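The complex is shown incomplete by one protein chain, all other protein chains being positioned as in the whole.
Letters are used for the chains, namely A and B, taken in the order the chains are written, and counting of residues starts over at 1 for each.
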Amino acid sequence: MERIPILRMGRFLLVTIQVDMHDRLALALQDDLTARIVRDGARGVLIDISSLVVDSFIGRMLATTASMARMLDAETVLVGMRPAVAITMVELGLALPGVRTALDVEKGMEMLRARVGPGAETAGHDSDP
Amino acid sequence: MIPTREVAELGRAEDILKVRQRARALALEAGFGLVDQTKIVTAVSELARNTVTHGGGGTATFELLEEGGRRGLRIAFHDEGPGIADVELALRDGYTTCGGLGLGLGGSRRLMTDFEIVTSPGKGTTVTIARWR
Partner (left out) sequence: MREQRAAVTLRSDLLSDAELERQSAEFLAIFQAGIQGEDIREIAGPEWEKARDFLADFGRSRGQRGFTPTETATFVFSLKQPLFSLLQKELEKEPAILVGELWTISVLVDKLGLFTAECALVGREEIIRRQQAELLELSTPVVKLWDRILALPLIGTLDSARTQVVMESLLQAIVDTGSSVAIIDITGVPTVDTLVAQHLMKTVAAARLMGAECVISGIRPAIAQAMVHLGVSFNEIVTKATLADALRHAFAITGVTVSRSAAA
């Protein structure tokens, strides 16, 4: 099964969800992310959801991922939510409690830096095998 | 536009994805805008999941509609599962019997223009949703 790649940007991790995820892929991502946070000592996670349609299952998975990350001392920011998805989520009644959001990766990083401190950000890109 | 009617199996979790993708393709074909497409795909996802998780598997039937110049898309989810005893309760946000968020039924109703549910204990469940342009 293919897995969603996780990129490292200094003390932060960046995940871009390009595909319509099926359940197992979503849960695999959760596992991989938590493992990487510990392995890399990451202080922040950016999840790019600009290609994603969020239903209640995915919404819950994103919220629990953020909770898990927080327990491991990393802040999560969701970026790139499209207006159509936001409108649908509001209509559905889906809120993402405790999950921060930003318009794009740049603003997301700003947000993380503000909360977590700059740290030494190198341009190292490790992706998961 | 060719009137279409197709049936998809909803047996396992992987089928939810296929049904979502079919919904998106048909919504696109019917000419729905991005917001409506997203609403349809999301409602379909919720109900497909219900069918697999609560209904023990079933089918999703897609129909492209045309009436008086207006186009629409109708999807009927059917399972031969336990059925729902108290529909009012099930429609209430937050009510869930399996640790989900409980937004599926009520949420789908809010996202679509037409919503109809036929169910009773032991007789399975059929939820039909439709959205018109």
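Just so it is clear, contacts are C-beta pairs under 8 Å (C-beta built on N, C-alpha and C of every residue); 3 or more make two chains touch, one makes a residue touch a chain.
Quick caveat, the model's predicted, so the values are computed rather than measured.
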Chains in view that touch the one left out, judged over the entire complex: A, B
Candidates A:4, A:53, A:81 or A:109 - the one touching the absent chain: A:81
Chain not shown: contacting residue from A:68, A:96 or A:116: A:96
Sites on subunit B contacted by the missing partner chain, in the whole complex: 35, 68-69
Hidden partner chain, residues of subunit A it touches: 78-79, 81-83, 86-87, 89-91, 95-96, 100-104, 107-108
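Everything below uses one rule, namely that only the chains that are shown with their structure count from here on.
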Chain centre separation (subunit A, subunit B; CA means) in Å: 28
Residues of subunit A that touch subunit B when the two form their complex: 20-24, 53-57, 59-60, 82-85, 87-88, 91-94
Subunit A-touching residues of subunit B, taken from the complex the two chains share: 13-14, 16-17, 20-21, 34-35, 37-39, 41-42, 45-46, 49, 93, 100-101, 103-104, 106-107, 110-111
